[in-house]
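Note that one protein chain is taken out, while the other chains of the complex remain in position.
Chain naming follows the written order as A, B and C, and within any one chain the residues start at number 1.
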Amino acid sequence: MSSSSFFGDMLQTITERGRKLLSFAPRDQSSALGTKGLETECEALLSSRGEASGMALAKDILGRWSLLGEEEQRAFMRILLERFGPDTDRLERAIDAYRSQRTPQALLELNAAAEPRRQELIRRLNLAPNGIATLVRMRETLLKLKAGEPDLDAVDADFAHLFGSWFNRGFLVLRPIDWSTPADILEKIIHYEAVHEIRDWNELRRRLAPEDRRCFAFFHPQLVDEPLIFVEVALTTMIPEAINDVLDGDVLDGGRAPIHPGDATTAVFYSISNCQEGLRGISFGNFLIKQVVEDLRRDMPKLDSFVTLSPVPGFANWLARERKAEVSDALSEEDKTILAALDEPGWADDPTVAPAVKAALMPAAAWYFLRARTPRGKPVDPVARFHLGNGARLERLNFLGDRSPRAMRQAYGLMVNYLYKLDDIEANHEAFAGRGEVVATTAVRRLLRNGRPARSIVPVSDDGSKSEAKRKGNEEFI
Amino acid sequence: MSSSSFFGDMLQTITERGRKLLSFAPRDQSSALGTKGLETECEALLSSRGEASGMALAKDILGRWSLLGEEEQRAFMRILLERFGPDTDRLERAIDAYRSQRTPQALLELNAAAEPRRQELIRRLNLAPNGIATLVRMRETLLKLKAGEPDLDAVDADFAHLFGSWFNRGFLVLRPIDWSTPADILEKIIHYEAVHEIRDWNELRRRLAPEDRRCFAFFHPQLVDEPLIFVEVALTTMIPEAINDVLDGDVLDGGRAPIHPGDATTAVFYSISNCQEGLRGISFGNFLIKQVVEDLRRDMPKLDSFVTLSPVPGFANWLARERKAEVSDALSEEDKTILAALDEPGWADDPTVAPAVKAALMPAAAWYFLRARTPRGKPVDPVARFHLGNGARLERLNFLGDRSPRAMRQAYGLMVNYLYKLDDIEANHEAFAGRGEVVATTAVRRLLRNGRPARSIVPVSDDGSKSEAKRKGNEEFI
Amino acid sequence: MSSSSFFGDMLQTITERGRKLLSFAPRDQSSALGTKGLETECEALLSSRGEASGMALAKDILGRWSLLGEEEQRAFMRILLERFGPDTDRLERAIDAYRSQRTPQALLELNAAAEPRRQELIRRLNLAPNGIATLVRMRETLLKLKAGEPDLDAVDADFAHLFGSWFNRGFLVLRPIDWSTPADILEKIIHYEAVHEIRDWNELRRRLAPEDRRCFAFFHPQLVDEPLIFVEVALTTMIPEAINDVLDGDVLDGGRAPIHPGDATTAVFYSISNCQEGLRGISFGNFLIKQVVEDLRRDMPKLDSFVTLSPVPGFANWLARERKAEVSDALSEEDKTILAALDEPGWADDPTVAPAVKAALMPAAAWYFLRARTPRGKPVDPVARFHLGNGARLERLNFLGDRSPRAMRQAYGLMVNYLYKLDDIEANHEAFAGRGEVVATTAVRRLLRNGRPARSIVPVSDDGSKSEAKRKGNEEFI
Partner (left out) sequence: MSSSSFFGDMLQTITERGRKLLSFAPRDQSSALGTKGLETECEALLSSRGEASGMALAKDILGRWSLLGEEEQRAFMRILLERFGPDTDRLERAIDAYRSQRTPQALLELNAAAEPRRQELIRRLNLAPNGIATLVRMRETLLKLKAGEPDLDAVDADFAHLFGSWFNRGFLVLRPIDWSTPADILEKIIHYEAVHEIRDWNELRRRLAPEDRRCFAFFHPQLVDEPLIFVEVALTTMIPEAINDVLDGDVLDGGRAPIHPGDATTAVFYSISNCQEGLRGISFGNFLIKQVVEDLRRDMPKLDSFVTLSPVPGFANWLARERKAEVSDALSEEDKTILAALDEPGWADDPTVAPAVKAALMPAAAWYFLRARTPRGKPVDPVARFHLGNGARLERLNFLGDRSPRAMRQAYGLMVNYLYKLDDIEANHEAFAGRGEVVATTAVRRLLRNGRPARSIVPVSDDGSKSEAKRKGNEEFI
């Protein structure tokens, strides 16, 4: 109880410290050191002097870095690349020693010698109180630079390695976000929402305040005030087909009657957004979804269905390629003719056109998920790769699930439900990661078969019952 | 303000999670897997399956490990050593590739290949909520085993490497410990106090409750309820010579009149204790002292002297050797004769003996600090190495500063003050770490000179004034 | 430190309890008891049964009351009036006893007998967890009903008496409101702002987030989530003349450059709003301002001027009356002619008209503050009565300080600064409360003299220096 408060105070300390970070500034602002000076300070931080004055040096370096212009920041990154790699002499000696006698000691030394010096440098920069916040911004810059200078990859590997360790799931904290969350955090939710834009505070309120809505975010205790990733959840009594079922209408304006959470059977994850560009590639989403599923189940035992309502960001591009292709396994010539309607604005609202489009589009969509593959053998759709890789199954394809301009442009309005069933997650993941199989419901697979029978497919019921689980050995994957 | 409370709640979440850790238990307690089963689970955790079910697997492995007997834990450590080292085939290939062409890519791969697989294993074990607590206990076990099986060093190197990164000072939080701290934390302070035993809660109260006493501890947000290191501080108006000046007498019993903190000029660090055996070698003390100095200065601007009152744990052993040695640079034959009194119980209370002993002992003590060196060229005393390495200077030697049985046995009652002067810390540290010099006051050096003039020594005033700082170039070190 | 967290947890308990209040509902919703049933339950609550089951009964009564329709609530209030007054038989006996012998015991009994039974009833209704919230809403209803049924005054007197005791300043807590305050509290700030409307969240952010803006509210620990009164403060380097100096322009849009709080010399209280209609007449504003002055002074020692920028809500009405009056001490016929321009829209923007209006309006305004009195001898303006009664002095009149439609309608745009000088507050209050004097600067008084010299007035400097304080004996009040 109250000893948790003791630790509550602890985090206050961290936060206040964080606030002061804003005033991070070099000891003497007027005389910028330039990148050469920074290099000298970095060497000092790695030297014995760093042991005595590590915090002060780290603070100073991070402060100075924050004041650098774009070109200087690039120069700094190149210094990290060129001057803070491994000590190559030591490395050669370590390799010789190891090759001459493969002892544990030789291995230890080889391991140490192969580590770029910048790894220890980054660790020591983290001595500065809340240094981690600046380091994350540093990597954000680095990721931009990498586009033009691919050899910076080596520097990024070290940042990514350390961030992976520091932002380990064991260090993350899940926090509910609701209408009683501090406004400065909520403001960031508005800012970081990447899937279905939150236009203003009223919209935010509609997503957070009703009792059948939830939001959860991961935080890192050392990167206070900054959500890392968050998910928005709607509690419903059925799996929604369209985003407007979830977002439309203000409870307060009578547009939608919220349901009592105790009556909900389904939790719909309708928006997941990463917040920190500087943490790109550090994976949180998988853990977030599973933790939220666990927490919701504990609080609302009647919930038995955990499902996403997801965009299909790669569909329109893929379809365009298939339509243009001379030979397409996915589309017949007839399909191509029908789908020409997609190029006309307003097709979705034309009651004579839309049904025909649907009949051609949905099998193509099924093909997109079940058959289409990248050169590396993965599903084409990045969102599909994410959820299927997490162990979800492809539950349903929703025609015109999202008519927003972006969704029409990216996916001709197509939306998808992925279903998370805790008991199947591991098997689904194995199927996907190990054997490249996409676990999908019969309904989805039937779309494909109906459209373009490719192989003999054994129909399987979609009820998700235990009997299905038993029959899983027989279940057919694309 | 209140968004810090938001994060306060966050840490509550961590704490509650921590509490539940106690019930960490394997999925099926009755059928222990044995170490073989654990190895299989560890392999699974490192495999792709670990991506889908990492948290559950990690929880399970840590839970099972906690139930292992001593012999099984030893077996587990050997498995870590023998089965989770680097992939040697990959390493050989990486070396060949690097040797054939020293590209950044080859270096990257060499670095990755040289890393023992158990590093990633330990990182993934940390996926379990509060896994870190069990990992720290795991290393505690490992350190015990290492004594008998030195090849486990290689395993320990990986634990130490990761703990050094995770318990980075940037992640630590300083918290005051006082009489309103939760009892379960205070109980640990009693338990972990390693310098001057806290016999009971009344003694604890005497150390924490008076307004001229302070205590601070470092905590890690993920290892809640567990102080990592703490320091006890007395606010005084002069540098104390004896531990009884600090500890003796209960304020409430009239034994000691506490001073108003605003009147204090001196902060005495009279006890520093590390708490977590599993974090041995991860250095906190240096940062703790400096942070406490900074915080105290901010709150009490009149404080101008920050000083320890420290034990001298290696003195008696060293002196015994010198007394036995045929030839001693430190002791004359006359000294040896006088110091024979030390072998008689009660010498310290005998007014005819003690002064003579003092006259011989103090120069020897000065020699011990200023001249005596280990084979590796360091001062003999471990506490001296710590404080001098932090940039403190040797301020004063105190004859019979601690008459407790332990102190009499270890150091014939000798205590020492080390002085921390923020402006000089870096220079002092450089002198010590770079040139092996022990920075000491003239008073201490004079003891040596008087006793046994070895080299010409230029007297230097002890006032710590700016003029001294300027003359530092001339200052003479032993 | 952490024992304050212990109590932090305590308030969490209160809050969570508060949240559940929303589900306050009678034991059996379907069978409403009607007001007759409520009366019976109220009698039970006052009886011995109330001792055993007080909380449950109180909860039930408050829950049922919340479900009553308007007419039933009126009936309930009349029951409180008619059935829960003093026990008149007992009162007669107590009077007789007291008249026959004026003993302390007789007095005690008389005191007890004269107390209406509804006072104890209200106290016992407060046994319900967070009953106070419902009781405040109950009085809100009562105040509306009182307008039409003045004999309900007697009931209101009891509510007011108890609320005065329960919302005693000693029980209130001042809390800063800023951009990190929970959104549900901020939403109420938007809602309750009564002086200068906050149109949306962007406007709120402009008032709370810049570092030269502050907001403070009083809360009662038992009426959580509900500010009682709040004040918005701007930190400036001079006393502003117009509300746009304070509100205009978004810092982020470059409309206004915020100053560093450390550079501020002046704190401007530009909006004070009471929040709880049910607490009308319970005075908080006086305490709020003084507490905020104290807190700001402690945190920013350079602040030396605490001043309001206030509306003049009664001015236009008063001026209209004076303009219509056959004989006016305040206005000459010439004034009246000039002020006729006020009836034309756009006068304020007409460069030929506005200066003439100003010349006539400002002396009238000075008269309004310094000479005009209500029949009870008080200044006409309610805001003036509030600040002068608190011990502020009338500092400056600002022509066209607020051009918003409301301010133009209420006061032809006039705004006023009242100055709070801690050392003078008591004397100013005494002057105002004891002798009916309005303490004003020479500048304000000169306006009057210039316009309409009434008595000889000794000019006094406005510098607020110590010399002025000494000359206060001479200072002249209107």
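Note that a contact is a pair of C-beta atoms (placed from the backbone, for glycine too) under 8 Å apart; a residue touches a chain by one contact, two chains touch by 3 or more.
Computed from a prediction, not measured in an experiment: that's the story for all the values here.
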item	value
Listed residues C:Gly278, C:Gly391 or C:Gly413, member touching the removed chain	C:Gly391
Touch with the omitted chain, as defined above, among B:Glu70, B:Asp96, B:Asp151 or B:Asp184	B:Asp184
Sole contact to the chain not displayed, among C:Lys36, C:Arg83 or C:Arg99	C:Arg99
Contact with the hidden chain (one of C:Leu38, C:Ile61, C:Met77 or C:Leu110)	C:Leu110
Of C:Asp184, C:Glu203, C:Glu277 or C:Glu437, the one touching the omitted chain in the full complex	C:Asp184
Missing-chain contacts mapped onto chain C	2-16, 48-49, 51-55, 58, 81, 85-86, 88, 91, 95, 98-99, 102, 104, 107-108, 110-111, 114-116, 123, 126-132, 151, 153-154, 157, 162, 164-166, 168-171, 173-175, 181-182, 184-185, 219, 221-222, 224-225, 286-287, 290, 389-391, 425-426, 429-430, 433-434
Residues of chain B (touch criterion as defined above) contacting the omitted chain	1-2, 5-6, 8-9, 179-187, 200-201, 205
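Here is the rule we use: only the chains that are shown with their structure count from here on.
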item	value
Relative to chain C, chain with the most remote C-alpha centre	B
Centre distance in Å when chain A and chain B are each reduced to the mean of their C-alpha atoms	40
Whole-Å gap separating chain A and chain C, where each centre is the average of the chain's CA atoms	50
Multi-partner residues of chain A (at least 2 other chains)	2, 5-6, 8-9, 181-182, 184-185
